[in-house]
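Only a single protein chain was left out; the remaining protein chains are all shown in position.
Then we have subunit A:
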Amino acid sequence: MTYKRPKADAVIVGLGWAGSLMAEELTRAGLDVVVIERGPYEVTHRNFPPSVAADELRYGARREALRPPSVQTLTFRNHRSQTALPGRDLSNWVVGYSVGGAGKHWSANAWRFTPADFTMATRVKERYPHMQLPEGLIVQDWGVTYDELEPHYDRWEKIAGISGKAGVLNGALQPGGNPFEGSRSAEYPTPPLERSRWNDLFHATTEKMGLHPFPIPAGTLGAAYTNPLGINLAPCTYCGFCGFYGCGNWSKSSPNACVIPALMTRKNFTLLTECTVLKAEKAADGKTVTGVTFIDSDRNIGFQPADIVIFAAFQFDNVRLMLLSQIGTPYDPATRTGTIGRAYNFQTMSYGFLYFENEYMNPFISTGALATQVDDYNGDNFDHSDLGFIGGAGILALSDQATPMGMTDRVPAGTKLWGSEWKKAFQHSYQNYAKIQGQGTSYAHAESYLSLDPNYTDDNGQPLLRMTFEFNENDRRMARFVRDRIADICRQSGAKTWEAMAFPDQPFSPTRAYDSGHTIGGTAMGLDPATSALNRYQQSWDAHNLFVIGASSFPNNAGYNPTGTLSALTLWTAKAIINDYLRQPGLLTR
């Protein structure tokens, strides 16, 4: 059966951070908004109160909050000469599958990018005119600057109640914060979290080394707080059931806790759940879209007409929906033309794993974002003149591993992984282990891209998204540099044994433990339609009433988690729609 629903002013696909923030702006501006979400409606008290959430088998090991591969997965290969294979079991592709999206169960490291991250192409030209970048590396400006986004970062932090300490406030350095950050117009809405034992040790060690440690911004709240939408949030209790878990306390920022309760009270807001959007429909003029086709939970096909269509379906699904809707030109790596699927990038990780003696780290006292960081080697905060690469990493002591199953492999290298030897080592390591993460930048490469898979389909029979990705030479050089800085810290830390590693020293694979889930780009924003899918307002160059919001828009990734930036960009785009597009529909870069 097929049916057509009443027309809306705007239809939004997906109700995660991006979709809910966009819906909040558009409904407040008076638009009639329909959101179509693939997963079910979920709220704290019904679905993940403390009596349910604190369950590692269910949420940590089986990852029940995520979209299972059986519903939709990706295929993967390192090079385009290979045949891609589907990820069959749990992997690092961690995708949301309910109202709230991945924001329901994220780890809440709540960052802004640095000003340089948005303008690296210009920056390289000015600061490193003689630098030789590897062949095929894609470095291009976003078309939007940090200064333009600053008010929107601020708004998102206030909605989410982010905890932290400003390092640069209206241009003035603040003690205790990150001295390298872009200037902020306001302090964080809630105070920073208390430090863990490991945060403390790292803080003392790095300070002695002349580095600049600070508490990272966290969506695990530093105090009770009422946000600008009038919603009450609670202080974080450090329970440790955080990343991969819904928060039972209303103390982790999420669309479910911070935005959706307000949305649900608005008469001009309608939410369709358990409906999967299959594609947007193109208008006869070829310059616009007319709405989206979806399949509901009875397997009937519906059509939702709308004047404005917004894809907010997460990075992967945004790119896939563009390809399925046949909007724009798919990227072809042979000719290096086309933009949909191009500029795919990721997050380049380095690590230090440390083992102390006679410690009580008490790792169970934890949040997904309980960390002390140094940014001395992040972004373009240091001179790259003679280094042969661009980018860097945030280097952080992260106390985010609280629960035991996820720590069973954390015993010193060479330890037998079973038998009494393992039990002894695990007992010891549980209280003596610590981790330093180098969360590194990623620049896209001409050979890494997203496309539709020719062989495998999802539960609706649509082609899976195919990822072709391998680390590039810039990633490798950067990560080795960061690994060596991490090793310097390990050496000074007092740990008995430690190992430091750069992930690009091995081929990329989607199941490597401790790798990032931050998958970025594919519908890059930019100033030139030949190299970007979207203009600087995240508006499709090819269909002016289609906006695509999410980390899919980033042409490169910074040495930070992506959600703060995709949220700020969402609010920036919402303002452009409300203040400009509604008055005169058409390309906003006219």
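The rule is short, and it goes like this: a residue touches a chain if its C-beta (ideal position, glycine included) is under 8 Å from a C-beta of that chain, and two chains touch if they have at least 3 such contacts; residues count from 1.
Methods note: contacts and distances are computed from a predicted model.
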For the chain that's not shown, choose its UniProt protein name out of "Lipoprotein-releasing system ATP-binding protein LolD", "Gluconate 2-dehydrogenase subunit 3", "tRNA modification GTPase MnmE" or "Carbon-phosphorus lyase complex subunit PhnJ". "Gluconate 2-dehydrogenase subunit 3"
For the chain not shown, which residue from A:N178, A:N249 or A:S493 touches it across the whole complex? A:N249
Touch criterion as defined above, residue of A:T114, A:Q140, A:N178 or A:S196 at the omitted chain: A:S196
Listed residues A:G101, A:G143 or A:G302, member touching the removed chain: A:G302
Full-complex contact with the absent chain, from A:W142, A:F426, A:F554 or A:W572: A:F426
Of A:N47, A:T288, A:Q315 or A:T441, the residue touching the omitted chain is A:N47
Positions on subunit A contacted by the hidden chain, ascending: 1, 3, 5, 36, 39-43, 45-58, 61-62, 68-70, 73, 76-78, 82-91, 98, 194-197, 200, 235, 237-241, 248-249, 261, 264-265, 267, 269-275, 294, 296-300, 302, 359-362, 364-365, 403-405, 408, 417-420, 423-424, 426-427, 430-431, 455-457, 509-512
